[in-house]
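Only one protein chain is missing; all other protein chains are in place.
To keep things simple, chains are lettered A, B and C as they appear, and every chain counts its residues starting from 1.
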Amino acid sequence: MSQTIPVPSVPAPDILRCAYMELVVTDLKKSRDFYVDVLDLQVTEEDENTVYLRSMEEFIHHNLILRQGPIAAVAAFSYRVRSPEDVDAAEAYYRELGCPVVRKKEGFVAGIGDSVRVQDPLGFPYEFFYEVDHVERLAWRYDLYSPGALVRIDHFNQVTPDVPKAVNYMENLGFRVTEDIQDDEGTVYAAWMRRKPTVHDTAMTGGDGPRMHHVAFATHEKHNILAICDKLGALRLSDAIERGPGRHGVSNAFYLYLRDPDGHRIEIYTQDYYTGDPDNPRVTWDVHDNQRRDWWGNPVVPSWYTDASTVLDLEGNPVSLTQRTDDSEMDVTIGADGFSYTRREDAESDFGAHSGADDGEDEFKLGHQL
Amino acid sequence: MSQTIPVPSVPAPDILRCAYMELVVTDLKKSRDFYVDVLDLQVTEEDENTVYLRSMEEFIHHNLILRQGPIAAVAAFSYRVRSPEDVDAAEAYYRELGCPVVRKKEGFVAGIGDSVRVQDPLGFPYEFFYEVDHVERLAWRYDLYSPGALVRIDHFNQVTPDVPKAVNYMENLGFRVTEDIQDDEGTVYAAWMRRKPTVHDTAMTGGDGPRMHHVAFATHEKHNILAICDKLGALRLSDAIERGPGRHGVSNAFYLYLRDPDGHRIEIYTQDYYTGDPDNPRVTWDVHDNQRRDWWGNPVVPSWYTDASTVLDLEGNPVSLTQRTDDSEMDVTIGADGFSYTRREDAESDFGAHSGADDGEDEFKLGHQL
Amino acid sequence: MSQTIPVPSVPAPDILRCAYMELVVTDLKKSRDFYVDVLDLQVTEEDENTVYLRSMEEFIHHNLILRQGPIAAVAAFSYRVRSPEDVDAAEAYYRELGCPVVRKKEGFVAGIGDSVRVQDPLGFPYEFFYEVDHVERLAWRYDLYSPGALVRIDHFNQVTPDVPKAVNYMENLGFRVTEDIQDDEGTVYAAWMRRKPTVHDTAMTGGDGPRMHHVAFATHEKHNILAICDKLGALRLSDAIERGPGRHGVSNAFYLYLRDPDGHRIEIYTQDYYTGDPDNPRVTWDVHDNQRRDWWGNPVVPSWYTDASTVLDLEGNPVSLTQRTDDSEMDVTIGADGFSYTRREDAESDFGAHSGADDGEDEFKLGHQL
Partner (left out) sequence: MSQTIPVPSVPAPDILRCAYMELVVTDLKKSRDFYVDVLDLQVTEEDENTVYLRSMEEFIHHNLILRQGPIAAVAAFSYRVRSPEDVDAAEAYYRELGCPVVRKKEGFVAGIGDSVRVQDPLGFPYEFFYEVDHVERLAWRYDLYSPGALVRIDHFNQVTPDVPKAVNYMENLGFRVTEDIQDDEGTVYAAWMRRKPTVHDTAMTGGDGPRMHHVAFATHEKHNILAICDKLGALRLSDAIERGPGRHGVSNAFYLYLRDPDGHRIEIYTQDYYTGDPDNPRVTWDVHDNQRRDWWGNPVVPSWYTDASTVLDLEGNPVSLTQRTDDSEMDVTIGADGFSYTRREDAESDFGAHSGADDGEDEFKLGHQL
């Protein structure tokens, strides 16, 4: 059904890692309060329209940009590449794909040099750069750590209607799938892909897209994530917690999802595993497995499935959405037409009966209520 | 409306702490698997009908008894008193109250000597003892610790229809209230009471009673509680997790609620605070404060409000229930007739509108959906 | 040899807990930097000569006073008693003992009302009070927590030449011994005593005295203690770390010892166990057991044994020292005349040979080098 994105004849750029996201926010002061005063990201540089933030272990200029703008959106998913030549390679790669491409030798934002921005075949604003200002790596600056200190940017997560098409495109770009969620009919609901040897640099989540699902920052330990929740409670901002904290099935990481003042979703994440071997075994989860998204079987709140951020094209206009036509993960797992199981064998003995949710009560905890 | 329980002329026994609960379970092997193999409680002694369990830091014979029986129920909430004479005092106290009282010099269960069991004025089977076999305190036996090791019994929680009446009775028995949940009209939804200087040895939760809401064990740290969740996931028993993990508002402790194979509710709990000064300030929470039960504002699952265990009288028969006539906490906080707020000032500006749930969406996260 | 301290005919005051210490410091700014900026104790009140500090979970006015003075010393070990009448009881008790006693209805320091200070029979400046200003318990103020947040005052530790004499006096005052260190000849090297049901409110450590060995504050978890070390490293103040972090054998707690700018020793401490039952089993450690002071067998630095703070009498003059005549713990465990073992059975097979340190190398890690 979906048309495959062609493979350019020129080599893909050698991507190191997801490096930063540029967020457009509608009230810069409120957003700064959230990211700096609540989440304790470190300010590298700021002016009246823009705040450049980094995590404790970062040595490049920033991992997150907050830029004042008219509507909440994502202006760039930015990847660092291995060399200056890889910026050339990225430009050539996307030009051959026929995408909108803008190259700026002086960079699009402070702290970053020669860069190329493209609107990729899935509609996302991707950036590739090598040149960057080095700043102090604050890893040893324990005098600056807060109880919930964010130490690294970990990954992006993108919403796109056709996950297999997106995966194929990303694999050509050099990414490797580490985990995914499917059903027995082969529908793919989401896939996790990496360049650096963690579970992902980005994931593709099935839904109307292109949209940005979340950007994730890592902490050292699980208690750091709990401390963020505790602080949000103390500040009477607990409604910024959308989902979690919990343990993911996929990735095995400990997680928390927050919504910033504009509704942009932020994940706080810790302790996935090494995936750097080329034969790293892919983990495929059954979409009906109630532990796939939360290993403890806690329910996924509907907004987590339905909400995501607008992305901008290279002129700064919102990219219009394409609807997902494959099944929706929410629909097949909860509600009248879905089911989830804790123990597959329990579910299998019941499979005949799964025409509705009425008999789903013994199989999982809360999902059927949401 | 409710009749106050009279104050006996004889002194109340000097109670040290909640010491153990005797649970009747319908499948001893399944229950043993849960408490020993999953939760890693330590077996002090067992036979074909009974398993005596203790936590890592305990030096008395047991903190939990599993006894095979025909229906799932609670046979005893057992408190340790300061001296042998306090067992006499307890007997005299409850005899004057006109309660059913049974005294056994040899004890009702293994490991415990001279004891008295009563069915108290609220209908609960309470036990008081001093004599007990000492066993090895396993506190230093780190070779026996599991990642989720339970180190102490912390408290009981009882469901009773009339909380102020229950509190008055317990205060006469020597307990002190540390925290409670009320509304602006003075309805009391729950109260926490202590003998040892923690937030509680038992709590009274408003509902049809007498029933047992839960028994709680403490871990050293929060990660121990997360490890229990992770293990339940690995064993495909995540549906044993009913609520949490999370941070309580009340008590400030980190918590998790599990349901055992019979549905008995177990809390895992860590890090409340010292309450031993006589003028320890009582904390009163507004029932509409969405952070009172979960500091992070995560929703309380309805079963947590509605389900509780049967308690037995001294002949081993289920005690029949008295209905709560005061408002229900669940009803006033979620659903069509309830509301909850994250920020009181937000709620206050809206108070006129709270005739229904339709406009509650901005005020709290998930509660309105449950 | 030692003369027993007589038991007064009047009852001892009912002591709740160790409540605060008054420290005299020689450079208030430096001390404030240490306790406020480094250790993040909370300032309740301050003026040019005095800083009143409390821990996160405290509701009384302070747990530590820093007072500018000519020499580094301890002006008071202060205990809270159960009632106003217990201050009278304390006054009567020490008057009968013939000690210097000063009663001040308005209190000796800000925030505290009617109090009595005594120089006790061991030479220590003890205070007893009930009346105190209540301040906000910051337990829920996670916006104020630092990674190494101190949540409670836990205990004092006092140096005194004759430990059995001191223990006998303290038991008469209502304290109970929870643990001690002895040798096979019955020499007592140290003893831990409690009022509140933790391992101790104070300990008696054998040495030239009276001196103050340390005052201890509790954290919630072990990582909080590690965070304090990390921060001291970042501030290039790691030489404030005297010993640890480590796990105690005695008390089973996790610990760290710091020295403040005047050399006053501060312990950071977490996770001992409940001791509130009257028959709580006393744990006696062999002085030669290399895991008694550090469960991991890490060496105790000599300064930890030899250094302690001067205490002041009620006129503010330093109390002169009485020498310990019993064996010194340091001498019997390390060096030419001492020995320590990891496994008692190893030591026993070698006991004949323990005339010197030369053959001690196989038995323990580092102690013999220090």
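The rule is simple: contacts are C-beta pairs under 8 Å (C-beta built on N, C-alpha and C of every residue); 3 or more make two chains touch, one makes a residue touch a chain.
Since this is a predicted model, take the numbers as computed values, not measurements.
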- Per the touch definition above, residue among A:Tyr52, A:Phe217, A:Trp295 or A:Phe339 touching the missing chain: A:Trp295
- Among A:Lys30, A:Arg103 or A:Arg137, which residue is in contact with the omitted chain in the full complex? A:Arg137
- Out of A:Thr4, A:Asn49 or A:Ser83, only one touches the absent chain, namely A:Ser83
- Task: Touching the absent chain in the whole complex: find that residue among A:Thr50, A:Gln271 or A:Thr284.
- Result: A:Gln271
- Touching the hidden chain in the full complex, which residues of subunit A are there? Just list them. 16-17, 57, 59-60, 80, 82-83, 134, 137, 139-140, 151-152, 196-197, 220-222, 249, 252, 271, 273-274, 276-281, 295
- Note on the structure: Where subunit B meets the chain that is not shown, the residues are 140-147, 149, 221, 223, 227, 230-231, 233-235
- Task: Name every residue on subunit C in touch with the hidden partner chain.
- Result: 221-223, 226, 229-230, 232-233, 236-239, 241-242, 245, 247, 249, 254, 290-291, 295-298, 301, 342-343, 363-366, 369-370
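As a convention for this text, only the chains that are shown with their structure count from here on.
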- Chain pair, most C-beta pairs within the contact cut-off: A-B
- Message: Are the interface residues of subunit B and subunit C largely the same numbers on each copy, more than half shared, or largely different?
- Response: same
- Message: Roughly how far is subunit A from subunit B, centre to centre by C-alpha average, rounded to an integer in Å?
- Response: 41
- Note on the structure: Residues of subunit A that touch two or more other chains sit at 221, 223, 230, 233
